[in-house]
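Partial complex: the chains shown occupy the same locations as in the complete assembly.
Residue numbering begins at 1 within each chain, and the chains themselves are lettered A, B and C in the order written.
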Amino acid sequence: MDKSITKIKIRGYHLDVYQHVNNARFLELFEEARWSHYEHYPPSLFVDNGWGFVVVNINVDYKYPALLGNELIIETKLVKIGERSATLRQEATISSSGKLSAAADVTFVMLDLNTKQVLPIKGKLFDVLSGKFQFTNNGSKNKK
Amino acid sequence: MDKSITKIKIRGYHLDVYQHVNNARFLELFEEARWSHYEHYPPSLFVDNGWGFVVVNINVDYKYPALLGNELIIETKLVKIGERSATLRQEATISSSGKLSAAADVTFVMLDLNTKQVLPIKGKLFDVLSGKFQFTNNGSKNKK
Amino acid sequence: MDKSITKIKIRGYHLDVYQHVNNARFLELFEEARWSHYEHYPPSLFVDNGWGFVVVNINVDYKYPALLGNELIIETKLVKIGERSATLRQEATISSSGKLSAAADVTFVMLDLNTKQVLPIKGKLFDVLSGKFQFTNNGSKNKK
């Protein structure tokens, strides 16, 4: 899967004193979209391998205010995958106007939750992050 | 310790579409005050005993809006301690006007985090929750 | 509309130190479900009338922990409508097990956002809150 789309409706509790989506809240909306991006894999795939996503950098531009009742279309795609870290590009567009509201580059590492060590991104982990790994219910797992 | 006072300044990110502290956010402010209420005990006292506070009921009245720049004075006191649960009464007053903004009765149990069983509130646990337990740095622990 | 259903997937950012959905966060999930409950009405219906929902009491029972990956089915229904306030009953059930995770009675008033006065719940407002009001795009509005 190259990219995914998550839709989020803006509610009263997302807003702050300026009546737009708060800067911190926007990172929650982007996190929601990242969980959704990898949701075609069952949590067990990560839990059983002891894999944890740990964000190391976020560079986010706030471009245009998202307001009450707006629907945000968040597009998430992997734009970089290195030996020890990877970067997802996330863009939140207001559906009614097509305006880009916020865009973030989110760089993360995969941690071995048992040893707390950063994992090299290769083999199955590489395939999972890049969406090439195919999980099947009967336990057999093949590349697409 | 019978009761404690926690002061919190209301910021732009605490507000919602109605420009007052959001109903869910208020519970975070009350939770902050509960952590503060038991802060004279070191976290290790709870961690070493495997004790976890688990809220089972909150009954909260929202009386008067808390606005940007208001300082809330949150008073927390134990008002009930039963065999298996206890209740903290929390009242948030706006310092400039003296008006009661919100008040909550928060009922919780103490969980043994290892067995996930609810603990009977007696002995040392009773003393801790009621504030009669005195923690000392040299390891000797006596009632006040 | 008598009752509505909102589904929410539990993510890593919903959890707290106890690895379950935090007590305050649960109120956000319930608020999300309330926005959804009245979503068949356009925001303009409320904005044009200057109507604001203001929560005056929440009584919430936390029954069973909601964990990472759980899907919550939140049922919202109006259970009481008085002269000046109304109460929504909200129940969050874990879809995989059918266990009730949390349940809240949320009592609110409708405020005239211009005068800041509590509105009597009658006429069109009564019909809207009770779901009997039918909004149509061509501007004609009839009871169902």
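We take it that a residue touches a chain if its C-beta (ideal position, glycine included) is under 8 Å from a C-beta of that chain, and two chains touch if they have at least 3 such contacts.
This structure is a prediction, so every number in the text was calculated from the model and none was measured.
Each protein chain is a copy of one sequence, and the assembly as a whole in this entry counts 4 such copies (shown in place: 3).
The working rule: only the chains that are shown with their structure count from here on.
Note: the chain lying farthest from subunit B is A, by mean C-alpha position.
A simple rule picks the central chain: find each chain's mean C-alpha point, then take the one closest to the mean of all protein C-alpha atoms, which gives C. The mean-CA centres of subunit A and subunit B are about 34 angstrom from one another, to the nearest whole unit. Note on chain placement: the centre of subunit A and the centre of subunit C lie 28 Å apart, centres being C-alpha means. Shared interface positions of subunit C, defined as residues touching 2 or more other chains, are 28, 31. Within the complex, the subunit A residues that touch subunit C are 9, 11-13, 28, 31-32, 35, 39, 43, 68-69. Every residue of subunit A that touches subunit B in the complex is listed here, in rising order: 11-13, 15-19, 22, 24-25, 68.
If you check the complex, the residues on subunit B that touch subunit C are 18, 22-28, 31, 52, 54-63, 113.
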